[in-house]
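Only one structure is covered here, and it is reproduced in the block below.
One protein chain is absent from this view; the other protein chains keep their places.
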Amino acid sequence: MRRIPISALIGLLVTGAFFAVALTAQWIAPYSMEEASGGVWEPISAAHWLGTDNIGRDLLSRMIFGAQVTIFIATAATILSFATGSVLGFLAATAGGWLDQVLSRLVDLIMAVPTLILSLVILTAVDVTNLTLILVMGFLDATRVFRLSRAVAVDITVMDYVEAARLRGEGRSWIIFREILPNALSPLVAELGLRFIFAVLFISTLSFLGLGVQPPLADWGGLVKENSAGLVYGVPAALAPAFAIALLAIGVNLVADWVLSRTTSLKGGRGG
Amino acid sequence: MAETLLDIRNLRIEATAYPPGEPPRNLVLVDNVSVSVKKGRVLGLIGESGAGKSTIGLSAMAYGRGGVRLTGGEVRLNGRDIRLADAAGLRALRGREVTYVAQSAAAAFNPAKRLMEQVVETCLHHRLMSRAEAETRAVWLFGKLGLPNPETFGNRYPHQVSGGQLQRAMTAMALCPKPDLVIFDEPTTALDVTTQIDVLAAIKEAIRDTGVAALYITHDLAVVAQVADDILVLRGGKTVEYGATGQIISDPRAAYTRALVSVRSIEHQEKPDARPILSVDHVTARYPGTHFDVLKDVTVDVAPGQTLAIVGESGSGKSTLARAITGLLPATQGRIRFDGRELSPDLASRTRDDLRELQMIYQMADVAMNPRQTVGTIIGRPLEFYFGLKGEARDRRVQELLDQIEMGAGFAKRFPAELSGGQKQRVCIARALAAKPRLIICDEVTSALDPLVADGILKLLLALQAREGVAYLFITHDLATVKAIADKIAVMLKGAVVRYGRKSDVLSPPFDDYTDLLLSSVPEMKPGWLEQVLKHRRMESAGN
Partner (left out) sequence: MNSVLKLVAQRIALGLLLLLAVSILIFFGIEALPGDAAQAMLGQSATPEALANLRHQMGLDQPELPRYFHWLGGLLTGDLGKSLTNGEDIAAAIGNRLGNTLFLAFWAAIFAVPLAILLGLLAARHAGKWQDKLISGVTLATISLPEFVAGYLVMYFLAVYWRVFPSMAMIFPGMSLWTKLNTIALPVIVLVMVVLAHMMRMTRAAILNVMQSAYIETAELKGLGPLAVVWRHAFPNAIAPVVNVVMLNLAYLVVGVVVVEVVFVYPGMGQFLVDHVAKRDLPVVQACGMIFAAVYIGLNILADVISILANPRLRHPK
């Protein structure tokens, strides 16, 4: 059994805590999402552990529900991007030929435009709902997963052991699932973490710009936006959700770093 | 009696290993080695990979790669212990008293600078001579080392010259500052055999004409026998035997040295010709999207239970022939017949029996096995795939196969990373055998292995052939291996077969030019061989 380094342990703990909060928001939040239970921007007190927001709602409760919204959308978008990106990436790598060409050029094209700019253009023309946000983020981010999984799979496909399997007469499903996938798993898991961080940062950014989660629902990015005006008067309410975003991202990053370093050490150790 | 230049006493070298997920571990790379070199003499360091020969070589510059540390003993150069020198002292001796020639000159030259700039850099840096003097000397050395157009050679960039030329340029770079000692670290290992002999001769002549002393590091005893005055045989970082070259070659005392000397002496009786199992008939092939035939009208055949050796240097098309036969690279012209039936040129349209009866073993056993599968799965899959064996029946057969390759029962549960190089190649052989093939294509299967391990693999292959009656198509660049196992030989050059026939015919005169060159370039394990060959060649060219 390998020992888990302390940094990865912290990362796992932080990430786990956020997911636990998101899953149990309904039961642990002291107030409801929309109930105005105090004055505007009240400071920290026993009744309001993080104070109140720009219209007197309990900030801690909004943060807890915000965690649910943020993590739900980011998780859904990540699953979507992985499901489409990795399947198409493996397919392109093993099939080659025109399918590979078409998919790869399409991905090149989409990635030639910065993701934020492209999604702003798309969000101008469609209704902004949680579903469209997930779809837009998931499909745009699938291009990155596609590139990685295709590159990893191509690296593995040229290995002699895959050639040996082809010479044996194995079918495509054996080659993908038994020869390629077990060797591609570690880099993909690390990438899963990085894509999730990207999704968290991205949905927060969109909501901050007012183009993401729509009121009265709010994710952390939206909470920053709502309370940002207070900063100028010295009210730090906007910094709490900002801090939450950064903490979650750092936590997942620490875990992903660990998975990634395990991958490279595995590669280095292959020579025996 | 010449005076002692380098005197290594009780040298101990250690390094720290960082295995992933485990605490760091201390490794002893070299233990209690003593050796000395007199002025103007050449010492050969010989051993398998991991013997510590490069590590000892670099210790003469007090240099350790990575985390390697000299932890005990003395390294006396020109009378003083350089282990005690400080950073400035080391910089003063490196490049001035001792210089280094690396195995891969292609990587050791800076790609962004012209060759001349790099060759004279040491002289200028240590203020040994003026730029004009240094360049004159460099041009003289280029000529001495047989480089084309010595006056302008230095104007080129490293990528503009060939591998053999770069190796000589690196020798010139090492000799330019007139050092006392040059370390040659496997300088000809990466070269083709016909190039190796020229570089070897050039190095030997340059050593003689400049009167420099040298450490010559190699794994090839026949090579070192040509250049060294004394030889130190190393194994696992310890001294096995140390003596004069003549004594080591003709009268080795240690058992290990005896094994090294006799390594290429497998005798194989040529079998009589028979109706072929595989015939390759006027096959031509090219890679998709190119306009150049990499195989040109190749015709060879293999008899059942016999071995056809395909010999050639890198780029001769010998591995491409294997790809054409297996269907990985469909032939554009010609036919391939197997056991009387014609094989489809394309892999996808071959029957399962076609695939089963024709197996392949690769050069790099490392990447020929899926690192995530156990040995049991690797050997068991063909049993399951071709014969439908499952569960206990399969395990029993895996066991039999492991016995055949002389490995024990415990190996079935291991992963490839837990095996040594030789064991990996044995597992690959078992995987091929599991399919009960009629023919196995062996693509350079011994060239990545140390000589003794390679010998073991060859003996195993011969034993299996005698027992199972399997035929081999054996691809190699090493003529000694060919002599050891072949019944028939095809010599390839630039995609075409230039000589083909029974082993006894191919290896007897009269020769064509290329085969003659190839055969005469294989180093033989006797001192003075190099001079003989060169003299013979000079006479021939004078005769023409």
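Note that the chains take the letters A and B in the order they are written out, and that residue 1 is the start of every chain.
Operating definition for what follows: a residue touches a chain if its C-beta (ideal position, glycine included) is under 8 Å from a C-beta of that chain, and two chains touch if they have at least 3 such contacts.
Note that this is a predicted model, so its numbers are computed, not measured.
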item: Visible chains in contact with the missing one; value: A, B
item: Contacting the left-out chain in the complete assembly, out of B:Glu121, B:Asp281 or B:Asp297; value: B:Glu121
item: Hidden partner chain, touching residue among A:Ala36, A:Ala83 or A:Val121; value: A:Val121
item: Sole residue of B:Met61, B:Leu329 or B:Leu343 that reaches the chain not shown, by the stated touch rule; value: B:Met61
item: Touching residues on subunit B - with respect to the absent chain; value: 61, 63, 65, 90-96, 99-100, 102, 104, 107-113, 121-122, 125-126, 156-157, 159-160
item: Interface residues of subunit A (partner: the chain not displayed); value: 108-110, 112-114, 116-118, 120-127, 197, 201, 204-205, 208-211, 221, 224, 228, 231-234, 236, 238-239, 242-243, 245-246, 249-250, 253-254, 257
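One rule holds in what follows: only the chains that are shown with their structure count from here on.
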item: Rounded Å distance, subunit A centre to subunit B centre (Cα mean); value: 49
item: Complex interface listing, subunit B residues touching subunit A; value: 19-21, 326, 328, 347, 350, 352, 355-356, 359-360, 362, 364, 366-373, 381-382, 385-386, 416-421, 424, 431, 435
item: Complex contacts: residues of subunit A adjacent to subunit B; value: 2-3, 159-161, 163-164, 166-170, 178-179, 182-183, 262, 265-266, 268-272
